[in-house]
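Handing you this structure, nothing more for now.
Complex shown without one protein chain; remaining protein chains in place.
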Amino acid sequence: MQYSDKVMDHFMHPRNVGEIENADASGTVGNAKCGDIMKVDLKIEDNVIVDIKFKTFGCGSAIATSSMATEMVMGKTVDEALKLTNKAVAEALDGLPAIKMHCSMLAEQAVKSSLKNYFEKTGQMTPEREEMFKSLDEDAHDH
Amino acid sequence: MQYSDKVMDHFMHPRNVGEIENADASGTVGNAKCGDIMKVDLKIEDNVIVDIKFKTFGCGSAIATSSMATEMVMGKTVDEALKLTNKAVAEALDGLPAIKMHCSMLAEQAVKSSLKNYFEKTGQMTPEREEMFKSLDEDAHDH
Amino acid sequence: MEQRQRVYLDHAATTPVHPAVVKSMFPYFTEYYGNPSSFYQTGREARKSLEEARDKIAGIFNADPGEIYFTACGTESDNWAIKGTALSRQKHGRHIITSAIEHHAVLHACEDLQKQGFELTVLPVDENGLVSPESVRGTIREDTILVTIMMANNEIGTLQPIKEIAAICREKKVLFHSDAVQAGGALPIDVKDLGADMLSFSAHKFYGPKGVGLLYLRKGLRIDNLLSGGAQERNRRGGTENLAGIVGMAKALELADEKMEAEQKRMITLRDYLIEQLLKKIPHTRLNGHPEKRLPNNVNVSFEFIEGESILLMLDHYGFECSSGSACTSGSLDPSHVLLAIGLPHEIAHGSLRVSLGQSNTREQMDKLTESLSTIVSRLRDMSPLYADFLKKNRAEEKTASN
Partner (left out) sequence: MEQRQRVYLDHAATTPVHPAVVKSMFPYFTEYYGNPSSFYQTGREARKSLEEARDKIAGIFNADPGEIYFTACGTESDNWAIKGTALSRQKHGRHIITSAIEHHAVLHACEDLQKQGFELTVLPVDENGLVSPESVRGTIREDTILVTIMMANNEIGTLQPIKEIAAICREKKVLFHSDAVQAGGALPIDVKDLGADMLSFSAHKFYGPKGVGLLYLRKGLRIDNLLSGGAQERNRRGGTENLAGIVGMAKALELADEKMEAEQKRMITLRDYLIEQLLKKIPHTRLNGHPEKRLPNNVNVSFEFIEGESILLMLDHYGFECSSGSACTSGSLDPSHVLLAIGLPHEIAHGSLRVSLGQSNTREQMDKLTESLSTIVSRLRDMSPLYADFLKKNRAEEKTASN
């Protein structure tokens, strides 16, 4: 198993690590039993993600995908951010070892989970948006 | 498996190879199926072995033990010759590999078989001598 | 990745081959290449070297040469001992006893038999990883045919009371096998004193080559073959002998034996120093495995709130090569069965690190490792939501306490 240079870079120098005080929304996925937990905090203004931070307990690729996923949605509107896919995260990292693909899944879900929290908190949940979260509960404990 | 120098010497330069025309007695033991046949011819004067020849189909130690056994009884009286043991043959050769001990047995039996033939032909078989041949029939096909 | 001086700290996984061992093997590739079963000179020379290696090894273990059977690895030895015993004894019974912390070579061999209708009892261990001899005694039944308990655990280093267990098995007339792969070359082994019926070893764990091992099989004991074929190994293990490997294994064991006492002392000193430093300098760290009854070269610690692979990855980046207690790297998400067996919660088991020391390691390296680990652990904790939760909880408690 060999990580790409991009993965190593995001692992050794992760972007957006931390917590946001008084975050507008946050979401946590994974559990310690499986060895991966990701927590994402959002600061949102006019439905645009103006700040995002993560904390991750997990392997190298869990940390790298957290870093990459947060970078990819930073500055995006919440609806653009909702389109984030684990495939896109993995590709942006120049790929992940096959046995590590679940980590990119987790990163996608951590971001989505925080967005869900945002929509619910702000009363913006629509049936279309609801649709985007369907996979969330099934997969999050499944990886 | 390693043969002693003595075995190699008797194998490469076997003594008493051949046949005796008009032999006074001869004996053959073993069979081709088992991979060993020994034939011993005797020339006997006044119950003394004045000549002995062998022919052997068999492995290196079969040939070496034939050579040694014939050498050991040459010049002996028939009753002295009857005391030849496979152990003595093997020892005279500085030992044989364990899996080759049956060859020394065969050499003993080849000599005895020829002596038996002599005693029978000359009407000299006594109960005591008979006793010495008891093992012959059992073992000869058993090695 | 930037290249730095590598510090190898995973000698339980494998060891470099000692240069003198390589040298001893060398002539057997191109010069003494004969098949030991062959009749002619080149074959006889090979046979002689083979038996000399066997004699040497037997001497070191206080065994008879006829009790040493060469195999391809520890895994083969384990599978042979276990499956061979089971197949040959199945008329007497089909019950096998093992422990929860065995190497997969033992556990999976036992599970293979389970699928074939054998019954398995997996004994638990205490929090230090010890099997209780009395639990072995209590578990042996009329139909028990084999007890297999490892001598030294490969992850947490715990040494089992093998002699006591062997005595119980002998008393109860049950065969006893011990996987001694981690003990070979590291601890003195006297088979007569030990009393086990079968012992597995693997050369690459003691600076010998990979791909060669051995099974000690007590004299008179007959078990079924695993690898049937030619008449090699007195008809009990077919296959042209890996002569270079066998000669190398004998040499490696000889070298290990010669410096056993001194090296053991040196390892224990280094080990205890590292443990002390880690526990002192890195908070929320715990030692896994027995504090004293452990392999001289084994250190296994858990750093709370963080995950093992990320520790390894950073260590690798800094040039330290260690192993983790998480099986994450092997594609499974389960933490090691050994760490769970000693009662670690999943998240702690995930955050474990094994350092297994070797001949080239120094005290200076232990200092550097401790320093790097300090940094790594803080960095990872700073990223960890579990650590954040812990700190919050702590602060809340402090507040409550100060109120």
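Going by the order they are written in, the chains are A, B and C; count residues from 1 in each one.
In the analysis below, contacts are C-beta pairs under 8 Å (C-beta built on N, C-alpha and C of every residue); 3 or more make two chains touch, one makes a residue touch a chain.
Please read all numbers here as calculations on a predicted model, not as lab measurements.
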Filtering C:322, C:342, C:357 or C:383 for touch with the omitted chain leaves C:322
Residue positions on chain C contacting the omitted chain are 1, 6, 8, 10, 13-17, 19, 21-22, 25-26, 29-31, 33-35, 37-43, 71-76, 78-79, 87, 103-105, 108-109, 111-112, 116, 202, 204, 209-212, 224-231, 238-245, 309, 312-313, 315-316, 320-324, 329-331
Even though one chain is not shown, chain B touches it at residues 1, 3, 5, 8, 11-12, 14, 17, 19, 28, 32-39, 55-60, 62-63, 99, 102, 143
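Operating definition for what follows: only the chains that are shown with their structure count from here on.
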Contact graph of the chains (line, ring, star, complete, other): line
Relative to chain A, largest Cα-centroid distance belongs to chain B
CA centroids of chain B and chain C: separation to the nearest Å works out as 58
Separation of the C-alpha centres, chain A versus chain B, in whole Å, is 93
Note: chain C sits from chain A at a C-alpha centroid distance in Å of 40
Where chain A touches two or more other chains at once, the residues are none
